[in-house]
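Partial view: only certain chains, each at its native spot in the assembly.
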Amino acid sequence: MAPSTTKQWTVTGTEKGFDGLEYGDVPVPKVGDSDVLVKINGASLNYRDLIIPQGLYPFPTKFPVAACSDGAGEVVEVGPRVTRFKPGDKVVTLFNQGHQFGAFHAAAGTTGLGGAVDGTLRQYGTFDESGLVHAPQNLNAIEASTLTCAGLTAWNALYGLKPLLPGQWVLVQGTGGVSLFGLQFAKAAGAKVIATSSSADKCEQLKKLGADHVINYREDTSWGATAKKLTPGEAGVDHVIEVGGAGTLEQSVEAIKFEGVISIIGFLGGAKPKVTALDALMHICTFRGVYVGPRSMLEDMCRSVEANDIHPVLDPKIFSLDQAKEAYQYMWDKKHFGKVAIKIE
Amino acid sequence: MAPSTTKQWTVTGTEKGFDGLEYGDVPVPKVGDSDVLVKINGASLNYRDLIIPQGLYPFPTKFPVAACSDGAGEVVEVGPRVTRFKPGDKVVTLFNQGHQFGAFHAAAGTTGLGGAVDGTLRQYGTFDESGLVHAPQNLNAIEASTLTCAGLTAWNALYGLKPLLPGQWVLVQGTGGVSLFGLQFAKAAGAKVIATSSSADKCEQLKKLGADHVINYREDTSWGATAKKLTPGEAGVDHVIEVGGAGTLEQSVEAIKFEGVISIIGFLGGAKPKVTALDALMHICTFRGVYVGPRSMLEDMCRSVEANDIHPVLDPKIFSLDQAKEAYQYMWDKKHFGKVAIKIE
Amino acid sequence: MAPSTTKQWTVTGTEKGFDGLEYGDVPVPKVGDSDVLVKINGASLNYRDLIIPQGLYPFPTKFPVAACSDGAGEVVEVGPRVTRFKPGDKVVTLFNQGHQFGAFHAAAGTTGLGGAVDGTLRQYGTFDESGLVHAPQNLNAIEASTLTCAGLTAWNALYGLKPLLPGQWVLVQGTGGVSLFGLQFAKAAGAKVIATSSSADKCEQLKKLGADHVINYREDTSWGATAKKLTPGEAGVDHVIEVGGAGTLEQSVEAIKFEGVISIIGFLGGAKPKVTALDALMHICTFRGVYVGPRSMLEDMCRSVEANDIHPVLDPKIFSLDQAKEAYQYMWDKKHFGKVAIKIE
């Protein structure tokens, strides 16, 4: 049985910055007919979690809101109409709770965990059963929590439009969460992977994760052309997971194969890119904006994570729930390699 | 039997502009093992044909070259290894002769009719049998000739990445060849179509061709938002056939549905668009460059043209072969509505 | 506001045959958090509804159960967590309430309306919002009610595995609900249709509905080969909607194109067919069992029904709710052409 109160980090909306995160006890929500009460055991951070308290997130929010989208834990109690879960089941949260299948739509956009609806940075939470999926059995809760946003985004990039085939080539950039998942998913699926990074150390780690080729983008500023040369017939890569740092798009279009897909994921880089929509014609390729994904894909992805025993890359430093604000700062300072995760007891 | 010589328009490459087009008699080429000798009865012009003699075409060319990519006619003779055609068959040319199936590739780019290899502005020509398809039986040669480039481009836009479903919404811009084919193909396939144009007259013609809604873009400069409002739930259109006039992309991204596809076709408009690749993420949509298409699609398209008795829209003024240079000028002066075609006797 | 009781036809499960259908007043169910209370205005019958009271239905049932899967009406009230509907909205029921997207699965099989859960043969009913879709605006409730089972089955056959393309050929058999929808959907989508029937009269009606060719299967017992000859190059039809009468499969494999799909829908015919699974190899084709479909497809289908103003074919005799047992008998006696429908006041 669940207690009546739960520790929770709340984005108050009244103060900008990480001081807008408030830690305290709140009542455990009531379990509605279709609800699942989850003891959350792990959460992880995404860049969007960092900018929500700063008021910079371009999607709908309501304040106060329990922070964070990514979470995993164990089912404690289920409402009378729940059919897919029972107490004891291990679960992972769906990012946009209302995005069940097919294309993203406006209504789904008002159901983002930790932004528009209460999220995962708490010990206990209730979720409509349609907002959860069964966790891969090979992962602990901390690992599983990273699948919600970064994992699903990478999967959607590779499978949401032109499904990756074994033997195709994928280019991933840097060592952010989506890029590392992209690398792992692509390797598990029999693809070849070229990864870029800024240091010999990180390049080494990327190789350990399975990258077939690594390029240090500081040493090789025309790494797009270099990537292309690595592919059979120098035809280019089939997929780029473009995380949007300054100047990366200019290289991505050099690397892409005719009719390949450049999945545009992030908006970290400040400056407006020089690459316009017309470059899709100049390079005969596709630019696709990817915004997480639906439950149907999360289920497909979990099946592959389990079947291939994929373990998400976690930063070695794991935070406890009361240290969450430090975790935000740690990630903001870019001290991490892999997902910044929080263990919730 | 074919005569030994044929009238032909040749792009000499020695002079820029339409004076680089030379009319004269040349020998009818020999019929190789896999060749089909075609009496060409119709040809039609595309914008790229106009810029090839001007030296502005961004794809491979070799000069001198028999002009034009679009042609249709009747098989006169076949080489000993030809299996798909026999004398008397009606045929249409494939734009990139080496683009048989799947994605565009560099080798296919060196086989563009009327650019890299001899084209259709002549009475007789030989083509490898893989560079021809059977013409739809409902069309005469002049009509059929328009399928090669504009028809196939429109089909590829609608079916090459995310196949159009009945009940979806398509936005086409203006009255160019690709746009009109897009309109006709979409209507035949049970989709809804919004078309834009600059005059009441043309809007009327677009309605006659089946457009469900027309928007005069001179009167309604925020026609992208207007188009979106016309769709169910104001969710936006599933497909835009973007022909790239100045400022159209800015409107297209306003009209597009989440995860819809903006097919980028033309590069008529001079100025660099403000819409960058990142807008694919901002609008959660896809920009796809479309460059004609493979034989497999041309065959699919011809089947639909025949089954739905689609008749390409021809400009009322039909030119004769010796008037071809006038036809070029007529199109250059934008006097046409529908395809500019040439009857070849 | 809804009244406290509703007229309802209940399958009691205590008596076999249509006498197992009981008419009476029952309380209107309470509106749960995610529930939608619907004033049902139309229902329609499927063969499976006829065999459920006879205890012959091979899928899960629970008795007593409100009869029928097919229904349409108007939203009266919504639970506090409902987001997709509001009072006044026109809705259609989803056959397997739990089949939301993707492949059919065992859990979905326990949510069949009018079999495993309460159905539509009543004035008022509540449904989880995920078990309803918006009705096409061009249909009245009686027409809309026919989409649930026959409509969606036909759509799934044409779009669920190898999506129908304009210009392809479809063969439909007889004048049952799925076949007529198959005919209408295929025509709206720009396909060619061959229909079979047993009388000149019905053949005439099929032509009026748009069939390009009709074959009287009593007069032409090798109608499979005849159908094949009608197709371009005598290559065969791309899709067969196989409703499983005696001996039809033997003809369907004669009609099918290489790599075409024979969608197996019904199990009306008694005898075991001679066509074995190995015939899929002998004819290099695909046999696919189709069992209605998910909500995602029902939404796609409704969009096409509305866009193409498709009106389901109703038998001219419309029954009232109190006459429902007579409607069952009427359909059992095969007196109908088109869907047998019930108007519910």
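Structural remarks
Letters A, B and C mark the chains as written, and numbering starts fresh at 1 in each.
Please note the rule applied: a residue touches a chain if its C-beta (ideal position, glycine included) is under 8 Å from a C-beta of that chain, and two chains touch if they have at least 3 such contacts.
Fair warning: this is a prediction, and the values are worked out from it, not measured in the lab.
Every protein chain here is a copy of the same sequence, 3 of them drawn, and the whole complex in this file adds up to 4 copies.
Convention: only the chains that are shown with their structure count from here on.
Chain A and chain B carry the same sequence, and matching their CA atoms takes a turn of 180 degrees, rounded to a multiple of 5.
By the residue-number overlap criterion, the interface of chain B with chain C counts as same, with over half of its numbers used by both chains.
A separation of 41 Å divides the Cα centre of chain B from that of chain C. Multi-chain contact residues of chain B (touching two or more other chains): none found.
Chain A makes touch with chain C in their complex at residues 32-34, 81, 83-84, 98, 100-102, 107, 128, 130, 294, 296.
Residues 58, 103-106, 161-162, 235, 244, 249, 257-259, 262, 264-265, 267, 272-291 of chain B are the ones that touch chain A when the two sit in their complex. Across the complex, chain B is touched by residues 159, 163, 165-168, 185, 188-192, 232, 300-308 of chain C.
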